[in-house]
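Below is one structure, written out as structure tokens; comments come after it.
This view holds just a subset of the chains, kept in their places.
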Amino acid sequence: MTRKLLVVNPNTSQKMTNTIAQSVEAASSVFGDFIQSTTVCADKGVESVEGAFDEAISTYWTLEKVLPLLDQYDAILIACFSNHASVKALREATNKPVLHVMEAAILQACPLGATFSIVTDSDHWRPLLEEGVRDLGAHDKLASVRDAGMTALDTVSLAREEVVRRLVEASRVAVQEDKAEVILLGCAGMAGLKETISSQLGVPVIDAVMAGVCVAAGLLASGGLTSKRAMYTQLEPRPNEVNVPEPGIMAAYGANAAQ
Amino acid sequence: MTRKLLVVNPNTSQKMTNTIAQSVEAASSVFGDFIQSTTVCADKGVESVEGAFDEAISTYWTLEKVLPLLDQYDAILIACFSNHASVKALREATNKPVLHVMEAAILQACPLGATFSIVTDSDHWRPLLEEGVRDLGAHDKLASVRDAGMTALDTVSLAREEVVRRLVEASRVAVQEDKAEVILLGCAGMAGLKETISSQLGVPVIDAVMAGVCVAAGLLASGGLTSKRAMYTQLEPRPNEVNVPEPGIMAAYGANAAQ
Amino acid sequence: MTRKLLVVNPNTSQKMTNTIAQSVEAASSVFGDFIQSTTVCADKGVESVEGAFDEAISTYWTLEKVLPLLDQYDAILIACFSNHASVKALREATNKPVLHVMEAAILQACPLGATFSIVTDSDHWRPLLEEGVRDLGAHDKLASVRDAGMTALDTVSLAREEVVRRLVEASRVAVQEDKAEVILLGCAGMAGLKETISSQLGVPVIDAVMAGVCVAAGLLASGGLTSKRAMYTQLEPRPNEVNVPEPGIMAAYGANAAQ
């Protein structure tokens, strides 16, 4: 029985969406007929998610994009390496599995080594990701977050060799100084670089987008559903939300709740 | 020298905005000429913030509301008792002090007792607030989060006596079973009930909105500024964000960044 | 490309091995040709693992069983719901993915709710599993460990209805008193009961053996390998280990190291 996975790039960059889609395809195809993936991006918002402000904006437009599509898919994967707020919002709106690639990458790293480091784009992201790891309950396994001195957009704009060079350099510091045993590529724009970087480092490297597809496939195979107790309970449709100017969002939320 | 404080209710409820404004006025007036407060609410979004989905929506419209006003105020207080994502987004956009009433209430509770409990609206909010307390780094002082079995909107819709009755009941459990030494009223709609509830409980009670004004006043008095190192660094204006349909947000962000 | 998964029941009970094998088959078949699973049990040791002593004995005989088979499989799953010591020993002996069903169940629970509880057999297991969760770095998400008042062997000896009745009772306490949002069935002998129990509880329930197959499949799909840096480095063959009376173990370890 084929399961349908919706992968959402929360920014509007077509280049990054393409990069993501390639990793998604590669990972999905391994499962044969079991997983059928579709990759989309937000219609509006920010061209890349470079921090907390961008995350807030992109969360809004991700919800606008995903809510009308919820019915057509069996699981949702948010392809932004951050503790992206759209995930908790969507888990309220559905009991289908929803996760972001950051959580997936962490879940895949846990059994592979005593500790992991995240190689992120910029020093601005470092404390945000440290906080995200803590929120996800995984800080005991975090060796460090190290940055590669670039923006998220750079990961798909700079020459691939230059991106790799910076990632390997930051990863080496994580392995040697912070004793990381596994490296997580901490940006969706780094998808597809796993083999190249791993071969230079000598430790396992996680492609977060690929991890996202594989963890989602595992949840779909075991019939995992989002708990509707307490944290992710869905609220009643609220008729008073009449002044919402983007009716697409609230109507879709309400329609879903009414099912 | 008078300092201007902007208080923002991130939802669209006029009733709740009025409730908040009263606590804001009461607290501000204590400081004489030092603090001049203005209370506004989001123009669009949700009528009340009942969970993670609503927080995401209200964050967007809070940013739209606040960004054009940043120039005119010395500090920003978000009057929603949640770890509201607009705060981190706004700290990226300005070096003026920005905080939400949840953090303020915790900061005021710390010196008053060994532990505190939050009395929230519903069991849906409990894990969200537990997570928020952890994110704010204060979980060692948290006795519990207890809920009063209502919605955020109920706090300003139900009879005041009924609201008080439910809050006292939940607070008693926190004091007796969880050994809370201080109670935090965990919803902006509970503003103004501090004295009534405290007199029935025998432990200090924190009105989060009032705490918000007082902590903001303290930061303004000592000249506190948001650090622009790492976590809250402001990004460069990004010309490519042309496809954002709410130009108000991105233009204001960019204008601010260009100063 | 088909991947071969070896599932090992570390005790000698054929009944429990059969129970495990059924869940393994059910989960593997979902992936079509991708996963081919084989379920074996230890040849010697204990009939069921009822605590730390049994874990120590069963670890030895699990190693004896698995080491000669390492070459023939792509991943190893230890089907004992404990932080079974054979996993760390095997990760030293190979770079193929190795995990136990306890870790797998936790990894699958994380994205489905704010917290999880484990329903274990006996009060003797409770502190052992609490310690295991801490060792795995997941205690921030643990609501509680609750026991069902039986032995591990009882799970496959008592009438299925009785086993279900006890598990539902213990799970209800976890959900209502400890606020668990997801329930983990904390014994390999409880495999196959997920649907029955979940339907009575109203929260997601994790079948740890099934979770084990699905997490292993995810790791195989993304090419995950055990890091050989620090924690799981393989030691050199040591010629002096001549006095080991079970040459199968050390010879297999050495042969593996020599590759």
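Order as written gives the chain letters A, B and C; numbering starts at 1 within each chain.
Simple rule for what comes next: a contact is a pair of C-beta atoms (placed from the backbone, for glycine too) under 8 Å apart; a residue touches a chain by one contact, two chains touch by 3 or more.
Just so we're clear, the structure is a prediction, and the values are computed from it rather than from any experiment.
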Oligomeric state of the whole complex, in copies, if 3 are shown: 6
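What we mean here is this: only the chains that are shown with their structure count from here on.
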Centre-to-centre distance between chain C and chain A (centres being mean Cα positions), rounded to whole Å: 28
Separation of chain B from chain C, taking each centre as the mean of its C-alpha atoms, in whole Å: 45
Residue list for chain A, restricted to those that touch at least two other chains: 230-231
In the complex with chain C, residue positions of chain A that touch it: 1, 27, 30-34, 97-99, 103, 107-108, 110-114, 136-141, 175, 179-182, 194, 202-204, 206-207, 210-211, 213-215, 217-219, 221-232
Chain B partner contacts - residues on chain A that touch it in the complex: 12, 43-47, 50-57, 59-60, 63, 85-86, 88-93, 123-124, 126-128, 131, 134-135, 230-231, 233, 235, 238, 240-241, 243-245, 249-250, 253
Complex contact set, residues of chain B against chain C: 126-127, 130-131, 134
